[in-house]
Structure formats: C-alpha cells, structure tokens
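Attaching a single structure in structure tokens format; questions to follow.
Missing here is one protein chain; the remaining ones are kept as they sit in the complex.
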Amino acid sequence: MKIRIRRFDGSKSWWQDYEVEAKERDTVLDILLKIRERQDHTLAFRHSCQMGSCGSCGMVINGKPSLACQTRVLELKTELIRVEPLYNFPVLRDLVVDLTGFVGKHRAVKPWMIRRNPEELEDASSEFVVTPQQNMSFVQFDYCIMCGLCDAACPTMALDPLFLGPQALAQAYRYVADPRDEGLDDRLEVLDDAHGVWRCHFAGSCSYVCPKGVDPAKAIQFLKKDILKRRLFRSKKESSSPATLPKVEKVPDNAPHPPPFDYKFEEVSQA
Amino acid sequence: MSSEEQEKGYKSGLIRSLNPKGFNLERYTYMLHRITGVILALYLIAHIFEIYHVGLAVLNNNPQIWYSTLAELSSLGILEQIGLWIVAGSALYHGANGLRLILNEVFGMLLGKPVLPEYPYSPTSLSRPQKAAVYIITAVVVALWIWAGLYLLAGLGVI
Partner (left out) sequence: MEQLDFDVAIVGSGLAGLRTAIEIMRKDGGRGKVRVALISKIYLMRSHSVSAEGGTSAVLFPEEGDSFELYAWDTIKGSDFLADQDAVWRFVHLATQEIRLIERWGVPWNRREDGRIEQRWFGGLSFPRATYAQDKTGFFEMRALYDTLLKYEGWERFDENFVTSVVIENNQFKGFTTIDLRSGNMRFFRAKAGVIATGGAGQLYRITSTAASSTGDGYGIAYNAGLYLKDMEFVQFHPTGLVPKGLLITEAARGEGAYLVNRDGERFMKRYAPSKMELAPRDIVSRAIMTEINEGRGVRDEASGLDHVWLDMRHLGKEKIERKLPFIREIGLKYLGIDIVDQPLPVRPTVHYNMGGVHTDINGNVQSPSGPVRGLWAAGEAACVSVQGSNRLGSNGTNECLVYGYIVGNEVYNYISNERPEPQSASPSVLEAEERRIFSEVLGRESGGEDVYELRDELKDTMEKNVHVYRNEAGLAEAVKKIKELKQRYKNIRLSDRGRVFNYNLQHALELGFMLDEAEVIATGALLRKESRGAHARIDYPNRDDANWLKHTLAVKGPDGPQFSYIPVKITMWKPVARVY
C-alpha cells in the first residue's frame, strides 16, 4: 500500500511516497507510526491517545480533515492515501501545524461558566439542579476535543483569518445553552461581530468532518437565533440555581482523622 | 508570516473555499450561494449604471439619452438575453436558498434538536429535513429557471 505525505522542513515543501504493508485493523496513524519507527525517523506528526479522545492527530486524509487514529486504512478504499497537514493552519513541520491562533480564538469567546453572582462558582456546598433533559441541551457540544478539524474544513475560515471559526463558536454556544450559565451578555461583544457568528454562512462542513458528532453548524445557527432574540426582544433565559441540601458539617482542609475505632464492616451486596 | 506568504495562503484559501469536492451537499449550496451572490452584486452595479441614465434623461429633459442606452443594450443581441437568464437564475437560487438559510439561522429550523451523538455520528443539522429542503429548493429553482429561459427566448421571437 502506498501513502503520499506532504512534507515541510521549514523552508520547502514536497510530496514523499512510502510503501507500507497494512493489516486489516490498521489505522492511518498505525501506518504513520510504522513509517516513523521503521523507515523514516524524521517524519514529524502529533499523536497521543490513539483512541480518538485527545484530538492530537488531526490531518487531511484524502482531501478530508480526519483524525488519523480513527481512520481505518481499508475503509478509505483507495490504492494511494494522501496525507496533508490541516488546512487553514500555518504549517510548522511536516504534519505539525501551529495551533496558537486556534486556542486563542477559543479563549476569546469566554468558554467558562459565568454567573451574575460569581461566588456561586466557588461554593462547594451543593450542586446546581439540572435535570437529564436540561443536560441534553448542551452536552452534545461539550463533546468537542479541540482537534481543529472543523476549522480546517470551514470554507469561510479559508478566506477570513479573523473569523472565530466553528470550534470557538460552538464552544461559546455550549455555555450559552448550559442552564447553569448566565453569560450571553458578556460574550456578545465577541460573538455579535462581523468576524463572529455572522461570518458563518452555513456550509455545514464543520459538522460533516467533526469526529465526535459535536455538530458545530447546529450550535452556531442556534447561537445566531439566541443573539437575535437577545438583541431584538431583550429576552433572558432562565438559569437553574444551586440545590439546597441539608447542611453538612464542613470538614476543615486538614481534617485530623479520628482515633482508631472498630468499624464493623459488612459486605453490601449489589442489588 | 511575510505578506507574500499571506497572499499565497489567501489565494489558495479562495480556491479551497469554492471547491466543495469531497465535502457535504450543503457545501455545494454554499458555493452556489456565494457565486450567485457575486453575480447579483455585479448585476446591481450594472443596473445602477442603467438607472443612472434614466436619471440623466429626466434631469436633462432629454429622453434620447435613455433610448441610446437601450439601443446599446439591444445591440448585445442574444448575449443580453443570456445575461438576463443567468441573472434570473442567480436571483432565483440566491433568494430560495436564502429563505432556507433564514429558516436555519433566524428560526433555528431544519437543524434537529441537541441530541446525544450516536456513533457513527451523523449531524442532525445536515440530515433529512435539511437535505429535503435543499432538494426541493433545487427542483423549484431549476423549474422556474427553465421557464424563465423559455420566456426570454419567446421575447426574442425564437419560440
């Protein structure tokens, strides 16, 4: 099996072909590892968890941004596999791209819990009341592993380097949709902008390539709706409040343990 | 990054942006929407130029100015009709697809609800209702466009 990799050494770039033997279960990452360990030690690419949950190994495989660790070679059904670094990111070496701008944009949308009363975020006496149904409103968008595939697939991103991009916008919506969050107003300045949500024209490619089913396109359209509602009708969402629990005695940080006692241990069998 | 490199990146970005090969159906509608948008914008500029001559004719109280503009346009012959046909198609497509986008973006329709993603993941925003809307729009636009073509040909006296 042949694999053609786009390489870059800091000044020039070229295509390099490798011939590798592929087994049935091999993923593209397995192939790349074989090349690096057996044929060419200089091939540079990122990888880590090898099970599709860390987001390190995003690259463009046969023209589609994919995670190398969960793209099985046989499923590609091509004689020649073409591997390139992620589109829309500056390339540093071979398949390694610069994520500095990407993480910066994510931070810009304030992707953290905002409450009107910030002290509620530091209080560990109880949890917020969130029903399973309410959980459903945002948990899909919390699946994001920040691999950058959506930004690489986005046609708008290719034209506007200042566009926040599907990853950041979907993460903004993840908090906007969270019943515990009250921060839409704080985020409006960044989101309600020509380079914010309104730059998105819904090509849907972000959702198409997302390896975790986050569906950023859906999140961004919902975000547009929420921003319009806020701007036009000044509507406010109802947020959930902390549960009131029976007061439990607070344990000091450095709780001294009690003197040894005879604890009668009984096996609790699983019902 | 040097400005030269940025320029290079920008150019390849334009090509990538307009090349939907290997991506989803909505990416094709995105491409068409952008291209038809540019055509309409160009047409509007030409149209303003045309209207400007009407204004000139009124201001100078000289209808001849307008007649000569019309004559110039007619001298394009079949090209004028083809141009109008393309503009008609662009307007139809841009309008109809725009309606779908309004449903998506303003009302959050055709997108499904937030769900627990199920492997293999198929995004609800690109699933059945969305695809159906795209196909319906395409069918209606193509039908109307053919009709517009026939109408224009009739105007030429071909049919």
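Labels A and B are assigned to the chains in the order they are written; within every chain, residues are numbered from 1.
Heads up, the rule we're going with is that a residue touches a chain if its C-beta (ideal position, glycine included) is under 8 Å from a C-beta of that chain, and two chains touch if they have at least 3 such contacts.
All values derive from a computational prediction rather than experimental measurement.
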Original post:
Given the full complex, what residues of chain B touch the hidden partner chain?
Top reply: 116-120
**OP:** For chain A, enumerate the residues touching the unshown chain of the complex.
**Re:** 9-10, 23-25, 27, 36-38, 41-42, 44, 46-56, 70, 72, 92-94, 96, 99, 103, 106-107, 110-113, 120-132, 134-135, 138-139, 142-146, 175, 178, 180, 240, 242-243, 246, 248, 251, 253-255, 257-258, 260-261, 263, 265, 267-270
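Throughout what follows, only the chains that are shown with their structure count from here on.
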Subject >> For chain A paired with chain B, centre-to-centre distance based on mean C-alpha positions, whole Å >> reply: 34
Subject >> Residue numbers on chain B that touch chain A, as the complex places them >> reply: 1, 10, 12-14, 16-18, 20-24, 26-27, 29-31, 33-34, 101, 104-108, 111-112, 114-119, 121-126, 130
Original post:
Quick one: in the complex, what on chain A touches chain B?
Top reply: 62-64, 87-88, 90, 136-141, 143, 153, 155-156, 158-159, 177, 201-205, 207-215, 217-218, 221-222, 224-225, 228
